[in-house]
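Input: one structure, supplied below.
Right, chain A next:
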Amino acid sequence: MGATHHVAADYFDGYSVVGLVAVVGVLFVAVAFGAGQLLRPTAPTPEKLLTYECGVDPVGEDWAHTQIRYYVYAFLYVIFAIDAIYLFPWATVFAADGFGGTTLVEMFVFIGFLAVGLLYAWKKGVLEWT
Partner candidate 1 sequence: MSDVLEVALRLLAVLAAFLVLPLLVGQAEHKAMAHMQGRLGPMYAGGFHGWAQLIADGVKFAQKEDIVPAGADRRVFQLAPAVALLPYLVVLIVLPVGPNGFVGQVVDAGLFFVLAVMGVGVLGSLMAGWASANKFSLLGGLRTAAQLMAYELPMLLAAASVAMAAGTLSLPLIVEEFEWWWLPWQAVGGLVFFTAGLAELQRPPFDMPVADSEIIFGAYTEYTGLRFALFLLAEYAGIVVLCLLTTVLFLGGWHGPWSDSLGWLWTLLKGTALAFVVIWLRTSYPRLREDQLQRFAWTVLIPLALAQIALTGVVRVVAQ
Partner candidate 2 sequence: MSDDAPRSEPSGTASGRRLPGRGLAKGLAVTLRTMTRRSVTDQYPDALPELPPRSRGVIGLFEENCTVCMLCARECPDWCIYIDSHKETVPATTPGGRERSRNVLDRFAIDFALCMYCGICIEVCPFDALFWSPEFEYAEEDILDLTHERDRLREWMWTVPVPPALDPAGEEPKEVAAARKAAERPDPPEQPGTEPGRPGGRGPRREGEA
C-alpha cells in the first residue's frame, strides 16, 4: 500500500461508504424518533410545558446580555485553529526527501509568530478570567 498515493477511484469508494454510514445514522435517528412517537404517551399540560426553573415559575426572559469579553477566546481559538490545520499537510511531508530541516524551520517560524501572539495575549491578561 503506497503511503500517500491512492488513486482517485478508491477515494470515491471510500467516501461513498463514509457517506453511507451517515445515511445509516440519519435512518437510525429517524426510525428511533418515529418509533418513539408510536410508543410514548402525549398528555401535555400548561405546567408541563413551562420552562423548568427548579419548580418556581420562570421569571423574565430566557436570554440576557452577557459580557462580551469572553469573545476574545473565540478569536484566539479561530486564529490558532487556522494555524493548527497547516500542521497536518506539513506533518505528512516535512520528513520526506527534499524537505527535512528547512521545512522544519519554516514551520517553527510560522508557529513562532503565533507563539508570540499567545505570549502577547498572556501578557495583556487576556488569558485570565477573573
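Candidates were picked such that all candidates are chains of the complex that A comes from, given by their letters.
As a convention for this text, a contact is a pair of C-beta atoms (placed from the backbone, for glycine too) under 8 Å apart; a residue touches a chain by one contact, two chains touch by 3 or more; residues count from 1.
Just so it is clear, the model here is predicted, and its values are computed rather than measured.
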Chain A in this complex: which of 1 or 2 touches it?
1
In the complex, the residues of chain A that touch candidate 1 are 1, 3-4, 6, 11, 14-15, 17-18, 20-22, 24-26, 28-29, 32-33, 35-37, 39-44, 46, 48-54, 62-64, 66, 70, 73-74, 76-77, 80-81, 84-85, 87-88, 90-96, 100-101, 104, 107-108, 111, 115, 118, 122, 127-130
